[in-house]
Every structure is written in structure tokens, then in C-alpha cells.
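As you look at this complex, bear in mind that one protein chain is not there, while each of the others sits in place.
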Amino acid sequence: MHREELAARAAEHQRRLDGFAHHILVCAGLGCPDNEAIIAALRRAVAERQMENRVLVRKAGCMGLCALGPIVLIQPGEIAYQTVRPDDAAAIVASLGQEPVQRLLLPPDLPFFARQHKNVLALSGRIDPESIDDYLAAGGYGALLTVLTGMRPVDVVRSIQESGLRGRGGAGYPTGLKWATVAKATGDRKYLICNGDEGDPGAFMDRSILESTPHAVLEGMIIAAYAVGASQGYIYVRAEYPLAVKRLRLAIREAERSNLLGRAICGSGFDLTLQIRLGAGAFVCGEETALIESVEGRRGIPRPRPPYPAEKGLWGCPTLINNVETYANIPPIVRNGAAWFAALGTDRSKGTKVFALTGKIRHTGLVEVPMGISLREIIFDIGGGIPDGHALKAVQTGGPSGGCIPADFLDTPVSYESLHELGSIMGSGGMIVIDETSSMIDVVRYFMEFCMEESCGKCVPCRAGTAQIHRLLTRFQERRATAADLAMLESLCDLVKHASLCGLGQSAPNPVLSTLRYFRQEYLDRMVPAEPDGEVQP
Amino acid sequence: MNRLRLATLWLDGCSGCHMSLLDTDERLLDLAAQVDIVYSPLVDAKDFPEQVDVVCIEGAVATDADEARLRLARRRSRLLIAMGDCAVTGNVPAMRNIMGAEAMLRAVYLESRPLKPQIPADGLPHLNEQALPLHHFVPIDLFIPGCPPAADTLFAALGGLLAGIADLRLDTRFGA
Amino acid sequence: MPVNESTAPPADDTRWQLIDRVMQRLDRRPDALIETLHAAQDAFGYLDSTTLAHIASRLRLPPAKVFGVVTFYNHFRLKPKGEHTLAVCTGTACHLKGNDKMLAWLRDRYHLAPGDTSPDNRLSLVEVRCVGACALAPVFLPDGALVGKKSFGEATAIIEEWLGDAP
Partner (left out) sequence: MTTPILTLTIDGRPVSGLATETVLQVAGENGIAIPTLCFLDGLSATGACRLCMVEIEGSAKLHPACVTPIQEGMVVTTQSERLRSYRRAIVQLLFAERNHVCAVCVSNGHCELQDLARELGIDHIDFPGRYPALAVDASHSRFVLDHNRCVLCTRCVRVCAEIEGAHTWDVKNRGIRSQIVADLDTPWGTSTTCTGCGKCVHVCPTGALSEKGRSVAEMQKKRPALPYLVANRAEERR
């Protein structure tokens, strides 16, 4: 299908949409249960009033404010309703073109929406994730056509390099540099992988992106494949995300039918096939070499690096691996230009980042903000602060690989560098808010249990070390720890951090180390007093 | 020079380490010239005395009584030596740790179909859940691995302590 | 390979035809293993040794390798599940909001630990590592339907009612 055909198809679909006086968009993500019943009720209410030709009820992707979901959006007018139930349908439909239903209304100037800067999530909640025409009508696949008709692969790589985009999966490696390495690598076969193994408990950006705008991820992947010269790609998705998998399968099928995937894409000489590979519940598969092992059908055991996947990856071929959010950033960069992206964010952390706000925070949900915004703005302005009159104690970022940042540092601008300096990491964007009712030891022990159970078992420091650290943390939790235990805890964390084979082990001690740094008193408070003769407590 | 006050203690072990100590043969006489053995299964003293210079402890800590004796020995001794693998690693006594005390007692006294199945209790110390090496309870000044450590090794260790060598390097290993 | 001679599946079982199709779609290459295991578990509910032996044979993979893969990933089960399955999310947000308390209650009330199935085969309890609905924490899934944002009292009442044994 060529450019003109796609444009005609998009225009045709837009005409159809414009034919309706009112659009009712219902959030149909995992975070808004009951949405099917709501959609059915709304359709019934529309039919009862015989307004089928004037009102279109559609499912949409995630609108972000899961705390107040299910959310229903009326357009035109940008009227958003919160915690909608099926029996609200009649009132909503009756109010179309009239005064909005006050009891359901979300304040239009809510900072949660007003303070965000949506780039990756721009179309999330605005289009039907199961309709390629919706994506096309919203300008989707335009970036791909720009690339295919006017840019050489080197131009694309240079543009991504100039944008300053860094990997959104955790480590923050410069995306353009990775692309350049794979593009330069020699080999008649190159592969492309999308890492959708969002295993960090407390993070759900990638699930939401895949559920809301699967085509944006595909478009980013197709552009990447063109840029690096890959003709086969895999999307590795957690089996725990059935809705994301379903929508992705559909998206791939629709893209294939529209010649956006397959042979001679859009009349160019460029071929690409994409396949889905289901994860099966192993956090370590988020590590790129373990993920490659898993795609090859094996135990997800990390390989020593170097060689890096960019040189020797899937089946020994040069392989580009980026995560879901990274790929979703590509179409806007191509569309708006590298300079536009580079102007957002901080000196070394460009663009916007999606965060999952969870834990003890009022507005739990998904937000997208420019890099460099402070934690305070995210938590108190956008997130609405801490509920039930409690006080913020710490913010946990980066999940089991990250750290706990105490309330004192709330004014820190969020960037890869600043979070690292504080002993945490950006990670994939999970932000768990902890109030003063939680014990840091409990939180840290939880993460260590996670790492212990998710360790692949290959290298000794991670396999046996995390188990010993977990045992020590249990002693702290049970208030049986001694000074010797504290010393052993610190030396084991040092060992596991520096001697483990892969990122899982190397970062597993981070939650412990960051709490030893900021919340040491909690450890000391849980120690038994030393015996006068220096005896060790069993 | 004051004669060194030496004690030896036998916890959960087979007494092999004490046998090894005796295996130093005629060198015992040299040793006897320099030390007083103030407490040991090899001598008559009933109670662990005060102000012991060196105590050599054989065996793992398997009961509450073992633990109490170990702690007393630690309080009353300047240097404490973990003598042999049971004291150092738990060794054979710790093999029961995979099942715990209760299950082991049942396995041995009830489930092995003895003539008179009953778990002995009267007058016996309480069995700890696990048999553990000494350093899990008290600080140790010298570890002498081996099952048992060779007589030469034990003699070298005591000789070294008598000579006041700070950094003793012993030629031994687990299971030696 | 001799190991698999006697383990050919019944030819008339349509579920096997489905699994064979997955293998064929991926040219019976070794990397089809995990996809095949997913298909087999979807079809049979779990993976027994006959199933595994057949898959190993069809994909020409060593049985030990297949077993290693099956036991590496949390998702695969070697034993059948009960009539009902209760999944409790143990992601960070759910942990902070009290799902550890929920697991303790399930242990006391139904004598089940994660991974267990009740002796009457009525209920299997599984722990899931974050379903990604963290904003609705604490989350649990009776027979796959997501329930979130419930207090401990509400949640336990829902489970008791769902299992039909409210006090």
C-alpha cells in the first residue's frame, strides 16, 4: 500500500468519525475493569434514544488516572467522567450536548492532566487500540512513510543520535549509539527485538503502551529495522499481559494486511516480519542476553558480555534490543525532528518519561512528564500527594534494582544522572510512594526475596549471595540482628554488586544499600544490644 | 614464666579430636612441662575454672547445655580454639540439620522400629533445632579444621600459642 | 530417540493437532519450545511428562533441556490445577497495600500456600508477580477476573462468597 492509498484511507476514516456529533471514549485498559459492561450499557442507552447515527461509543486506551477509573471521555468538549459504572450510562448519554453530569465530572483543570507533557502517551485514551484506521487517521505511520520515502538509514540513525534519546528500559544507554553499532555491524542477517518483559513489580508503562497504542510500538520498530538493516523482529511480551498480547497480535495482523509489515513495505525495497514471543514468568529475561536465550527457546540464563547483542545477539547475529517505551518514542522524534526532542528535558536526559505512580499516593496511575521535573511536582502536584493524612517517607524508583529516595530529596530534578547520584536508578519508570506507616526493612526484604526468587542461579554471588542477604534481612525484620550481621550484610552487598554476572545480581543490593545510606537508623533500631563479653546471638 | 592454664571441652563430637591430642605421644610431656591442664575430659576437674588461658573445644553446639558450657568457657578464657571440623563447621553432627531436631528424634527412636520405641527425655539436655559451629555463638580466636586435625597440627597450634605467634598458619583443611 | 517411542500422543486428540500446528508454524525449530509449551499448557492445563516427552521428540530436543526450560519459568505447571484458581498479586504496590496479610489469611483460612491445591481439588492458590494493575492495588484474581482496591475485610468477604462458604 502506498503513501497516497494510506492517506486516502485515513481521510476516509476521519470523515466517518467526523460524521458523529459526539464521541464517547471508554478506557478499556486492564486498569479499568468492567469497561466492557460500561461500553455495552452506553451503546444500549444510545440505541434507546435512537442516536446511533450521531453518537459513537468506542473503546480507548488508558487515560492514566487509574485511581479514579473507569474513566469516560466525551468529545468534543473534553468532558471526563470518573469512576463510571454501567448504570451511569443513561445519564451520560442524556447529557450529551447539555450540561455535563456533575456528580461524575473530573475537574477540567486537574493538575494530574494539566501538568503532564504527553508524547508517548499522546494518543493513549484517544484512539481505539484495536483499530489501525484510528491510528492512521491520527497521523500514525506518517513517520514511517517519511522515513521510507525520504531518509536513508544513516539519516535515521543520525536523527535518533541527535535527539539524545536514551533507553527507557532501565540502564539509559544512548539509543542512537546502539542503533549505530548494529547498523555498522557486518552480517547478512540482523535481528530486531522489542523488550516487553516488564518484570519490575510496580511498573506498568509498557503494558499500558502496548494495550493503548500498539501500532506506535510497531511503527517505532519498523523504523528501527529500516535504520539498522534488520529484516526479522521479535516482540517479547510477558504472558501475564494477555490483553496487551491480544491487541499486539491484532495490530501485527492489521499492519501486515496494510503492507506496513511484510515484503516491500509500502512499495519500498524494505522487508520486515515481526513475531510475538511470549515470556513465561522470569524477571531475569528483562536482561537482554537472557531475553535472547529465551527467544531462542532456552532457559533465560544471561551470557557474559562482551560480546554485546549489537555485535553477537540472536543466533549469533547483530541484534538491536530496545524496550517498548523506547520504540514508542521513535515516531514522534521522526515526526517532530530531533531538535524538538532534544529541547525537552535536561542536559543529558532528553525528552519525556512515563512513570507508574503507585503505593501510598492519591492519584495512582500513569503519567508522562518532561525529564528534569522534580519528584515533588510528580508526587504532590500531579500525584495529588499522600492520602489519609500520612506523610511521605520515601520514593522507591527502579524496583528491585533501584533504591529508596528519602523525602529530603524531593526537589531533585528527575534524570538518569540525578537518580543515580542518589543511589537509585531511573529503571523502567516504576515510582512507588512509601509513607511513614511502612518499614523500610520490610520493603527491602520484599525486594531481596524477589531477587532471590528471580535469580537464574548461574553465578554464585547472585544465587547464594541473595539468599544469604535475604536471611540477614529477615533477622533485622525479626529484631534479632547483631552488629556482626550488619557488617556481613554490607560486605555481602558489596560482593553481590561487584561480582555478579548480570544486571539482576549487580543491582540486587541497591535497595539495601540505599536504605543503609538514608535509613540506617531503622537497621540499628532492630539490632539486639551486644552482649558484654561480645557473644554472638544465634 | 607462669605456666599456661589450658582447658579442653568436649561438646557434640566423637572425641576423635581429643584422641588426636593424645596422639601427640611423647610430645605431651614437653607440653606438660609448660601447661597446666585445668579442665578436660582427660582430667578430674568438675567445674570449668576461672582465668583459663587457652580452651580447646571439640564438637558442635547441639544442645542448650552445650551452649551454656561454651558461653561459660568463653567468659572464663582468654583464647578460645575451635578444635576440629565439628567445632569449626558443624560437620557430622550438623548432618541432622536438614530435618530438624524433632524429626530426627522421631526417625531414630520411633520410626527405625527399635525394640522399645520412645524418645528419651529424662535428665537429658534439650536438643537444639540445629547443631551449629562455635562461631555462631561466641567469638573464636583460632580455627583448626580437620576431622580430626592431625596430632602435628594440634601440637603446632598449641606450640605456636605458647610461643606467642600472632598469625598462626596451620597446614590443615576441612576433612583432613 | 528411544525415550519417546512409547509416548506418541493419541492421534485423535484434537488438542494435540493444535499443538502440532504451533510447532509446524515455527518449522519445529528448537526455538519453538517455549511457544509450544504455552500451547500445550493452554490445551491441557498443565504439562505432564508424557506431554513433555512428546514435545521433546517432535522438536528433536534433549528431554533434560525441555525439563530445564519448563522449570525455569514460573508460568509453566507440572501438576493440574484445582477447579478454581485464586491468583494473588505480589507486586510491590500490592505488597505495600497488604497482600502479604491476604496470603497469611488464606493460609489460616484455607490452609493453602502459594502453589498449593486444596486436597479436595477445589481451589488452587497462585502467587503472581505483578499483573501490572498496580494503580488498583491490592489486586487479586478469582478465576482470572481482576479485583482491585478492596480493603482486607472486603477482599476476604469476596473470596468467601466466591467459594460459597461465607460464614
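Letters A, B and C name the chains as they come in the text, with residue numbers starting at 1 for each one.
Simple rule for what comes next: a contact is a pair of C-beta atoms (placed from the backbone, for glycine too) under 8 Å apart; a residue touches a chain by one contact, two chains touch by 3 or more.
Bear in mind the structure is a predicted one, so any value in this text is a computation, not a measurement.
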Sort by label and list the shown chains the missing chain touches.
A, B, C
Could you tell which one of C:45, C:68 or C:115 touches the chain left off the display?
C:68
Across A:42, A:203 or A:501, the one contacting the chain not displayed is A:501
Touching residue (missing chain; options A:255, A:459, A:513 or A:527):
A:459
For chain B, which positions touch the chain that isn't shown here?
82, 85, 88-92, 94-95, 97-99, 130, 132-133, 135-136, 140, 143-145, 147, 169-170, 172-175
When the complex is taken as a whole, what residues of chain C touch the one chain not shown?
1-3, 49, 52-53, 56, 62-68, 71-72
Please identify, in ascending order, the residues of chain A that touch the omitted chain?
282, 284, 299, 304, 452-461, 463-468, 471, 488, 491-492, 495, 498-501
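Rule of thumb we're sticking to: only the chains that are shown with their structure count from here on.
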Roughly how far is chain A from chain B, going centre to centre by Cα mean, in whole Å?
58
Chain A and chain C have mean C-alpha positions lying a whole-number Å distance apart equal to 25
How many angstrom between the C-alpha centroids of chain C and chain B?
51
Interface residues, chain A side, partner chain C - complex:
30-31, 33, 66-67, 69, 198-204, 207-208, 239-241, 277-283, 294-300, 356-360, 364-366, 396, 399, 430, 432, 434, 438, 443, 446-447, 450, 454, 456
Interface residues, chain C side, partner chain A - complex:
29-35, 37-38, 65, 68-69, 72-76, 90-93, 95-97, 128-137, 145-148
